[in-house]
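As you look at this complex, bear in mind that one protein chain is not there, while each of the others sits in place.
Labels for the chains are A, B and C, by order of writing; each one numbers its residues from 1.
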Amino acid sequence: MESFIATGLIGISLGTQYTLLALGFTLIFGILGVVNFAHGGFYVMGGYVAYYCNVILGLPYPVAVLMAMLSMAALGWLFEAFILERVIEDHQATLMVTMGFYLVMATAILMIFGAESPQFPFPVTGVWRLGGIYFPYANMIVLGACLAAIVFVYWLVYRTNIGRGMRAMSEDLPVASALGMRTKALFPFAFALATGLAGGTGALVTPILALAPHVGDSVLAFSFLTVILGGLGSVTGATCAAFIVGLIEAYAAVYLGGSKGALTLFALVLIILVVRPQGLLGREVRRS
Amino acid sequence: MTIGLGRLVCGSLLASAGFVGAVSACELKIGVPAVLSGPAAQWGIALRGATEFVAKETMEEKRLVINGVACTVSVKSIDSKYSAEGAASATSALAAEGIKVIIGPVGSPEVTGFKPVATRNRMVAMVNSFAKNSIGPEWPTVFHIGPGPSGWAAPIIDVGLQRYKFKTAAIVAPNDQGGTDIASVNADIFKQRGVTVTEEYYQRGTTNFAPIVTRIMASNAEALDLASSPAGDAGIIVKQIRQAGFTGPIFRLGGPGTDEIARVAGGLDILKDFLWYEPVYMDDNMRALEQKYEKLMGSVRPENSDFFRWTFAARMMIKAIQAAGTIDNAEKIAAAMRTLPVEDEHIGKGYWIGQKFFGINQEMSYPFAIGVIQGGVKQPLIRAEAVSEK
Amino acid sequence: MTTHSLSAGALHADRIAKSFGGLKVFHDVSFTVPAGGLLGVIGPNGAGKTTMINIFSGRLGLTSGQVMLGGTRIDGRSTFEIAMMGLVRSFQHTAIFNGHSVETNLLSALRFSRRDRSVLERLSPLLDQFGLIDNWQRNAEVMPYGLQKMLGLTMALATQPNMLLLDEPAAGLEKSERANIDTYVKFAREEFGCGILLVEHDMEIIKRLCPSVIVLDGGRLIAEGPPTDVLSQPHVINAYLGGSDEEDSDVTH
Partner (left out) sequence: MNNRVPKSLPAEIRPSLFSGHDWIALAIVCLTFVIPFTSTNPQVLSQTNLILIAATAALGVYIMQRLDLMSFAVPSFMAIGGYTVALLSMKLQLTDVFVLAAAAFLMPALCAIPLGALILRLKGVYFVLVTFVLTEIVQLLLFEAGPITGGSNGLVGMPAVKIFGMELWDNPHVLLTTCGLAFVSFIVTSVFTRWFRSEFAAIETNDVLAESLGLAAWKYKAMAFSVAAGVSGLAGFALVNMLLTAHPSSFAPMSSVNYITYTIVGGKASILGTLIGALLLVSATDYFALSGEMSPGLFGLLIIVVTMVARGGVVGVVSGLLYRLAGQSPPLKNGEQDLGVNGEKGQ
């Protein structure tokens, strides 16, 4: 029973991490119709920016996280406005461009920071324990940040004019532009919002796990899984799916073994896609 | 297309022209298929650094003289991408330049892709990889720079058993060749010593090891072996298993990288009780070698301590070439190598081994060291004698 | 196969009902289009007209009831099967193969329905009149909307159907172009003996062409008969006045 609860807690921590990643990924897909292959790159780079600010420059950790978010938002804004925007009509071209950009980012990190992991500890250590059940304080903080991010994204998407504009665009771009929405300004903004989230996630999660140039690869695969499961473009779906993925991964890995966990997860997602292609909470398949 | 083909043909003509020129002037070109990108890049960087250093050393000190002419030595390194076909294509590219002498590659999949191509192109090579079939009678010109855990896991486990009491152990490794080969060897050695072992494998690319840690905790293991898990992964595993309340000793019977593991885990305190295989015993000799590198190359040596083993391997190759008196006949160089004693100016004497494990006596065995961290404090390395099969 | 086939016969909807989730869009609607006959369908937006065409053409399944084409039950079959049985639809918005010439478009229609080029010869007066021959090698996508629409309709006819489902053929056409629809419908009936179910908003066209219409409102059949009679019935007028503003959309749901 204890290990069952412990596994549940692990699943929840995994879920928070995946939520933070999937929120940005799904925003970009929902609004721009773009599958962002570079998402993992923004995550890793956010981690390195935070590391640089916190460890090398000695800034306080929260400032470092903020810097990571802002710098990744800025980079995302530039990437969208100057590169992605030019091919936004053609979904295959956007795929190629984001894949290319990921390779460039990963290489840049490798060249600047080297291949080996630097020491980037989370400022809060310590673990809450109850018998065999434990939950590191760091994970609690990330859980808090995750909730804050969810609330923020909901507020932004459903309660502000910008959000209404973004949603209108995701429903019907020509109509939105006809209604005078400044799509050219909103696209980079939406993209920057998502990459900022990814950067912030990197800053929060890499000190708990590990920071190395290549850790973005698996982030991409899990963002894919989560978003497929939740339904592309659905914020609520992504949030639920992230926790489902986290829990399944945790329980499958604990009770079936490490590599079987991944297999279970992939197989499950494949089945869901076949049975319900729009995901758990997805809308009708978006015209792409 | 025609332009592309033209480029290829021209390139190859130029390459072969260069090769023809090379013979008369004695220009040795050493090929280095090294992983330079992705998670394993640090291994390749150590390999490349060592080979470049030995090339420069050989020239500066005129160590390679054939027919009275001091040879120039250059290094050509190509990214082998830690995959079978990456290594195969890198090796073919090296072959195209007429290169016959190879140092590398590092990883199991690379060596798998490398060997058929090297054999087809008659190359002599010093490879790494802990795979069970890294070398073998099928590949007579392929040598191994040093034993895998089959050679050194036993003495390290013995040190661990002296210091800590444990009857059960868990081994964690990635579920690919580089992981399973080593974990199974380690498991056998633990079992020989009466320790009950559970093996846990994870998918490469896993970022959060909490579920695997929970499994290990549930198995009531008293000791943990990280085997060949990449340093980054191993660091997270250590961090998370200590958070989960694991207090036993941790072994790292799969290669160097302790510094990186400590950085990722969050410091020596977290490692607490930790034992690992260190390729070399850091003594004055080794520090002299480090200084020599700095003086010659103008920078600090690559961080990964496999640098040392690659240096010994490259020097051995140069000696074999010198003894064979040819820079391009792989069979002759290999034959000469087999007759040479295993010895290096900095580390001293070693042995040829491998007959028992691989069926061919082409593995260099040098003294190594056992690293120990006890109670979060780094202890002096324990010098271990070279493993011998005699 | 004979072109004036009577064996394939009439299109008969028998108490068809359809709901999406809890939302019922059809309540036991029944009617018949006789072989070679012409029935108009009118109704306010959101009455379920396009949904009905989607059901007949096999894009949507039924909740209850059945659809018969001649003696064969067709609901639940796939679109191409139904098309091969002689029931072909047109689309409300331009439905052509973008980026291909007029010729390629028409040849594709022939190829997919396994007809030969002789059908094209028979269609040539129509093609000429619509101005499609003048644009024979032109990229259909960049032609004026009216031409694209007529091309789409002609493609449906090129498959030599027994029964045509026309989904608002006049929508989006200029007043001057609407006469083409009359020509088309007459040609299809006279030359090919085609039965037609004509969904249309343009009452002038309905009055000109249809001997008989049915009126749908909120998924119910509320009236049927000759257009002039039906349109003067008070509850039909009410339905139109009180009809929802929702666009009757082409979406599958």
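Convention: a residue touches a chain if its C-beta (ideal position, glycine included) is under 8 Å from a C-beta of that chain, and two chains touch if they have at least 3 such contacts.
All values reported here derive from a predicted model rather than from experimental measurement.
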Omitted chain: which shown chains does it touch? A, B, C
With the full complex in mind, choose from C:Ala156, C:Ile181, C:Cys194 or C:Ile214 the residue touching the hidden chain. C:Ala156
I'm checking contacts with the chain that's been left out. Which of A:Val55, A:Leu70 or A:Ile83 qualifies? A:Ile83
Please pick, from C:Ile133, C:Met203 or C:Ile222, the residue that touches the omitted chain in the full complex. C:Ile133
Which of these, C:Asp14, C:Glu103, C:Glu191 or C:Glu224, touches the one chain of the complex that we don't see? C:Glu103
Note that chain B touches the absent chain at residues 1, 4, 7-9, 11-12, 15-16, 36-37, 41, 48, 77-79, 81-85, 88-90, 92-93, 95-97, 109, 112-113, 116-117, 120-121, 131-133, 138, 175-181, 203
Which parts of chain C are in contact with the chain that was left out? 57, 59, 78-81, 83-84, 88-89, 91, 93-101, 103-104, 107-109, 111-114, 117, 120-121, 124-125, 127-129, 133-134, 136-137, 139, 141-142, 145, 152, 155-156, 159, 172
Note that chain A touches the chain not displayed via residues 29, 35, 83, 86-87, 89-93, 95-97, 99-104, 106-108, 110-111, 115, 217, 221, 224-225, 228, 232, 259-260, 262-263, 266-267, 269-270, 273-274, 277, 285-288
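Methods note: only the chains that are shown with their structure count from here on.
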Using CA atom means as chain centres, which chain is nearest the centre of all the protein shown? A
Computed distance of Cα centres, chain C from chain A, in Å: 47
At what distance in angstrom does the C-alpha mean of chain C lie from that of chain B? 73
Taking each chain's centre as the mean position of its Cα atoms, how many Å separate chain A from chain B? 36
Along chain B, where are the residues that touch chain A in the complex? 37-39, 41-42, 45, 175, 200-203, 205-208, 210-212, 214-215, 217-218, 231-233, 235-236, 243-245, 260, 262-264, 266-267, 303
Which positions of chain A touch chain B when the two form their complex? 3, 6-7, 10, 13-14, 17, 107, 110, 114-119, 121, 125, 127, 129, 132, 134, 136, 209-215, 217-219, 221, 249-254, 257-259, 261-262
